[in-house]
Structure formats: C-alpha cells, structure tokens
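Have a look at the structure that comes next, please.
Only one protein chain is missing; all other protein chains are in place.
Just so it is clear, A, B and C label the chains in written order, and each chain counts residues from 1 on its own.
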Amino acid sequence: MVAIETKYWMEFVWYVIMFGTVYYYLKKVERNEKLPELRTIPATLAIEEGVGRALEMGKPVHYSLGSDGAPIMSSSVGTTIAALAVLKYTTRLSAKYGTRMIMHLPSQGEAIPMIEGVIREGYIEAGKPDAFQRGDMHYYGYLTAAFSPGVYTSFVREGVGLFMHAGSVITYEFPILEAAKINNAIVIGGTPRWTATYIFAMACDHMFIGEELLAAGAALSENKYLTSSIVSEEIWKYIAVLLLVGGLVLQFMGIPFKSLAGL
Amino acid sequence: MALAKLGKIDYRFIYAFMTIITFIPLIYPIGIPTTVGDNVKNYVNKIETYPAGSVALTSFSGYITMLPDVEPIYVATYKLLFARGFKVLILLTDVDAPIVITQVLNKAGVDWSKEGIDFVIFPYMSMDEAAHVVFTDNIRSYFINDWKLRSLDNATNLPLMQEIYDYTDFDLVVGSTGHVSRYNVWCGIDIVAWGTGTGLLPFVGPFYDPINGPIYGYVGGASQGGELEIATGYLGDGIKTNDAKNLGIITLCIIIIIGNLSMLGEKEGGKE
Amino acid sequence: MALTIQDTMFLFIQMFMVACVWSYLYKTDNIFARGAAQIVISISTVHYFLNNLNRVYLQVLIPIMDGTRLINIIPVLAGVLFYTRLWKGKGWIASYSYSLSLGIGMGSLFTTYVSTNLLNPINRAITQVTGATTPFDQASALLAFIGTLCALSYWLFTVELKGPTRYILVFGRLFLMSSIGILYAQDVVWAQSLFIGAADKFLKFFRMVLLGAVA
Partner (left out) sequence: MASRNFIRRDLPLILVALTAFPILLNRFVTDDLLKNYWTTLGSWTSYISMIAWGLGVIYLFNGEYHALQMNKDKGIVPYLMFGILVGFSLLLVGMSILYADWTTMQLGIRHESYVWWYNGFYGAQSQAFYGLMFLYLMSASYRMLRFRNLEASILLLSGVIYTLRNTPIFNLYFPWMMPLGEWINNIGYTGGYNAALICMAFGSLLVGCRQLLGRERTAVEVTA
C-alpha cells in the first residue's frame, strides 16, 4: 500500500528549499550574473605556507583523514567528500612544489580507491602524474589503536614538515596532533564533528572550525558552480534563524508551533 | 624572570610527574569517598521499573582498548539486567566484541546454559547507520543466525528469538554512542545509555530527559563506572581506580596553574 | 595460588608492551616503540581481515551458493570491483562501486541530518526556553538561545561583521569556546581512565609475579 507520510512535511519543505536554492544559484552562474564575494577561510591560506615550509625543511607533507575518517556509506559522507577536495588541493600544491606527500589511509577499505583516485587527479592537475607513488599511501588497520602508532612511526621514520589532519576525525586522534607538534611540524586540521573540535584547538597552528572544512572544499576548488552553492547555503542559515526566533515567539504567544511543524 | 622559566619545563618532566602520581594510589589505596550522580541513579531506576521478562537490546561495542573505561559499566549492567529477570539481546558492534563479551559475561556470572533462553548474542558485522535501521526493522533480514551459527528460527536452541522479530518487541534499549539518536529517530524506544566517556557523553546531552526520554539515564565511562557499582551494589574494578583519578585531576590543575604563572612571568619580563 | 608459566608470560608481555609504548615519551625514535607499533598494526589489520573473511563466507557467500539469497551477488560484485584500482588504467571501474556506496551514503545523509542535526537542535533550542520553570532557568535558557543565534554568525561566509555588529560574533565565539572547553573536560577524565588501566597492567606484573600478591 502506498501512503504519503505527512508527519515529516517540514523535512520535505527543507528538501525543496535546499535543492531549489542550489539550483537557482547554479543557473545564475550559468547566466554569468554577479554573486556575493566569499570571505577567505584563514586555514586555507596556511596550507600553501605549510607546504612551502615543508619544502624548505626538506621534509614530507603528511595528510590524514582520521583513523576512520572516510565513511562513504553513512551520513558523514558529506565530510568525506569535502575533506577529499582539500586533499586534492594539498596534493596539487605538493606536486607543484615537488614536496613528497604521504597519505595515511583511514580504516574504511571501501574508501581507498576513491582516495587514490583523488590523489592521482591532484598530481595530474599539477602536470606531474609520474610523481604519484602508491607506496606513500599507508594503511594501519582497524581504528585509532593502530592508526596512531602507525602515524607516529611514519613521523619518526620519514620526518614531518606539514601535518594536515582533516576529515571525520574522532577525539582519540589527539596524540598524533601532539606528536606532530613535538616533531616541530606545522599542524593544520579541522573537523565538522563538533565533539572532536577541541583537539584541534589544543594542538593546531591553524584550524578549520566546524563547517569551515565543508566550505573550504568548495572554496579551494575555484569552481564557480561550487562556490555559488555556498551562497545558497547562507539563505538556509537565515531561514534557520527565522525558524528559531519565529518559533520561540509563536510558542510564547500560545501557538503550538512545534507540534504544527512536526518538530 | 624565575616565573618565566616555568614556561620552559621539559614535557618529559610533566609526563614522569603524572605517571608517579598515578602509581601512588594504585600501590597504596587512599580510599577517597565517592558520590553517585543523578544520571547514574536514573539509569538504575529506569532499568528497575521494568517487570521480569521484559526484553532489553544491549548494543555492545566492547572495543578492547576501551575496556578499563567501560568494563565496570558492562559488568554491573549485565548483573543488574539478569538479576531483574530481563531477556537480553546482545548486538556486537565492534570487531573485538566477540572476544570481550565472553570475558564480560563471565565476570557478570552468567549461566551459559541459559544462552538462547535468557539471552541471545548476534554475530559481529561491521554496521553503518543503514545497517542499524535494517536490523531494527527486521532482525532476520540482517542476521540469519546467532554467533554460534544457530538459525534464529531454531526453536530448540533459541526459544527466546521466537518471540522477537523487530524493534516493536524490544522494551528497552541499552545503547552506546551515536546509535542512540538512530534508535530514537526510527523507533522511539526507551533508551538508557552506556559507553565510553568520549563516545557517549558529548552525544547524550541533547536526548537526556529522565522524565520524558528518549534517554532516561546514562553512565558514561570514567569515574561513573564506580558510581554505577555503588548504585547497583555490585562492587568491582570501577571503584578501585577512583583515588588515582582524583589525584590525577588535582595534578592537572597544578600543571595549568604553573603554565599560567609562567605566562605572568613572561608578561612581567616583557615590561622590564 | 601459584601463577602458571603461561600467566607469568602473559603478565610480562602486557607489562613489556606498556613499557614499549611509554618509551615514546622519553625519545620518539626508539626501536622498542617502533617494534610495538608494528605488532599492533599487524594484529589490527590481520585480525579484522580474518574476521571479515569468515563473516563474508558465512553470511554472504553461503546464501548465494545454496540459492536462498542470490541477490547478494550484487554487493559481492560491488566489493570485488573496488580491487580494479590496483590495475593500471582500470582504476576508474572502481568508481562504479563507490558510486553505489556514495548513493547509500547520500540517502543516509539526507534522511538523518535534516531531522537529527537540523530540526532537532532548533527544537531543542526552543524547548529549552519554553520548558524552563524557574526565572533563573528561563534567563539561563534565553542566554543559551541568544548564544546559539550569535554563534551561527561565525559560519556566515558572504557577510563580514564589522562595526557594532561585530559584537554578535564576539559573543557567539564565547559560546563556541565554552563548548570546546566542555568537550575537553569530558575527554580528560576518559583518557585518564585508560592511562590508569595501562598503569595497572604495568604494575600488575610486579605485584603478582615479583611480589607474589593475589589478584
């Protein structure tokens, strides 16, 4: 029996708003209309600086998405894709400067082909496809208990100039950030997982706070279609503020906003 | 200037100092008393409201690395559940869980001959969110058999499973980490939460309400394992390490104060 | 009760492994710590691999072979296609497999996030204010509500808050900092438990083997 589920109508409205606004701004880009300027995310500037310093020190760039940092079959998939965009940018820079880049793979086996694909693309975009070496992609097994010692060993063995740690990171990974710091590396990182944000506040030189990482992926791509979508997302935020304030006022006026909206 | 020097302490001194401080109470227990928090009391109270024969799904992560943090909670909870006459389903959500669950149930004094009658253990499979939804919607479309490869439809070996098909047959979920929100969104079952401090505490806040639920009480790692042991009366390992925890945190405060004094010293030095 | 050789060995291995790990703290480049890391990586990878291998056979392949769930062929195929990555020039074939995976992920993302991460916090922020009973609670909840609104301004990318509006951002950031502080606090005590657990394993060898104490 086919039946429409009406209790989730608010969610449906959000879907319409989201796809509608993104589509609207994509069309605007196609028509070459002017869009608002985006502010620079501070940590993105630091990446180039960090790669440059790694080159000066003669040490490699290390990149990690986290010990189980690349979920692609769960709801954190958005973070994975955004982090991969940052990875591609870092790879491009490393290839451009000729710095060796070591990738520490997350425990999800199914994400490995995708990560390798992104890195290969990065090298190709920089015009150095032959610089890619599969041996610089290291895998350490299940979760952080093996990941942290693996990354430590790599720091000690290969040296570390810049350590990028961005993705669906969990708090247990704090020791590797601190280890990179102890090994005199520049540490840049961030995660949209709010519960793990503090580890970056404690140990990073530059960090992406919360959603910044998700936006950075698009901002670094220099693709107008992607950056335009960030503008549409701003509209969602204003709607959320409206819902918050309006909902509270209506609730105080005795109108059962929450039950009407199915919250 | 002397204060400024405090900012240049070799980290290895801090590590050594902390390690010694931790060793002392482990060798010579001091016996600092413990109080039981409301969240732990609510956890025990909620479990005790159910009549004997109720079905509880326990989502058991049992990551071997986390054992010192959570083993006391697991053991005390299983003791409590079995003492209250619960029928317990055990969902293994971590690769180490098949090994750890045996240790934990042994420590909880479980009668293994009652497996299949009082409790059932599902085999371990790597589970994403979607898999959790499938499991709650229809257990048999996800698992064919239990962890000893006996078919779930086998009435002789697993009589308990003959009454249980999906989430409507669970009375209570004892869940951990992010699964909690999952069960709430999809099923709306009553939940009490257990787990490691870091895997549970940051997530549980938004859902915790001892009166309306969905999470009625929680025990999140660290010192709360000891609190649970006191609340349930099943004393074990949790309570033993409390002294070390207390002393460690006092040391942390001292370290932070030293750090701040050094900053003060640097400022003074700058003025000169 | 005297310890068996096996128990003594077990306690010694545990103590030795803990000591190897702690040797990192003294000097990062040392052979004990590196050896210990290799052991833990090897066990972690191989144990999980064996576990999965066994489970795939029992849960996925047997139902295909006895004809009860032939549809399992699709995920098996999808899983196997990932391995095309290893062949030069054929890596793109794997993109079909991860497209399927990404599709499932996208479905989870939309169905979960709109409800739990978007509508739920909005609901919670409103409920916290309307549900408060005492004047103090109401004032506090209102403060949190305003904090949420201000903190949202941190993630505006097209507007730069200048002049008096700057204080919205300043106030919002204070809430973010407080939130980060709490997260730190929740982890400190947790990490401490594990440290104590390891310290206990280290001491256990000396207590039980050298001093002959009973567990």
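Quick note on the criterion: a contact is a pair of C-beta atoms (placed from the backbone, for glycine too) under 8 Å apart; a residue touches a chain by one contact, two chains touch by 3 or more.
Not measured: the values here are computed from a predicted model.
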Worksheet entry | For the chain not depicted, the shown chains it touches | A, B, C
Worksheet entry | Residue touching the undisplayed chain, where the options are A:Leu93, A:Met114 or A:Met207 | A:Met114
Worksheet entry | Residues in chain A touching the chain absent from view | 1-5, 8, 11-12, 15, 18-19, 22-23, 26, 73-79, 81-82, 84-85, 88, 105, 107-110, 112-114, 117-118, 120-121, 124-125, 129, 133-141, 144-146, 148-149, 153-154, 157-158, 172, 174-175, 178-179, 192-194, 197, 201-203, 210-211, 213-215, 217-218, 221, 225-226, 229-230, 232-233, 236-237, 240
Discussion item. Residue by residue, what part of chain B touches the chain that was omitted?
Written reply: 9, 11, 14-15, 18-19, 32-35, 37, 64-68, 98-99, 102, 125-128, 130-131, 133-134, 137-138, 141-142, 149, 205-206, 222-223, 226-227, 242, 245-246, 248-250, 252-253, 255-256, 258-260, 263
Item to complete: Could you list which residues of chain C touch the chain missing from the display?
Response: 6, 9-10, 13-15, 17-18, 20-22, 24-25, 31, 34-36, 38-60, 71-72, 74-76, 78-80, 82-83, 85-86, 91-92, 95-104, 106-111, 113-114, 117-118, 120-122, 124-125, 128, 140-141, 143-152, 154-155, 172-189, 191-192, 194-199, 201
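Please note the rule applied: only the chains that are shown with their structure count from here on.
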Item to complete: Once you've mapped the touching chain pairs, tell me: line, ring, star, complete or other?
Response: complete
Worksheet item: Most remote chain relative to chain B, going by C-alpha centroids?
Response: A
Worksheet, complete the sentence: argmin over chains of |mean CA - global mean CA| returns C
Worksheet item: How many Å are there between the centre of chain A and the centre of chain B, using C-alpha atoms for each centre?
Response: 30
Item to complete: Could you tell me the distance, in whole angstrom, between the mean C-alpha positions of chain A and chain C?
Response: 16
Response to the item:
Note: chain B residues in touch with at least two other chains are 65, 95, 128-130, 198, 202
Worksheet entry | chain C: positions in contact with at least two other chains | 47-48, 104, 108, 112, 115, 183, 187
Practice prompt. Could you please specify the touching residues of chain A with respect to chain C in the complex?
Written response: 8, 10-11, 14-15, 36-39, 41, 71-78, 80, 109-114, 116-117, 120, 139-143, 145-146, 149-150, 152-153, 155-157, 171, 174, 179, 182-183, 194-198, 201-202, 209-212, 215, 230-231, 233-234, 237, 240-241, 243-245, 247-248, 251-252, 257-258, 261, 263
Worksheet item: Taking the complex as given, what residues does chain A use to touch chain B?
Response: 71, 73-75, 142-145, 170-172, 182, 194-195
Worksheet item: Tell me, which parts of chain C touch chain B in their complex?
Response: 22, 25-26, 47-48, 51-52, 55, 58-59, 63, 104, 107-108, 112, 115-116, 120-121, 124, 183, 186-200, 203
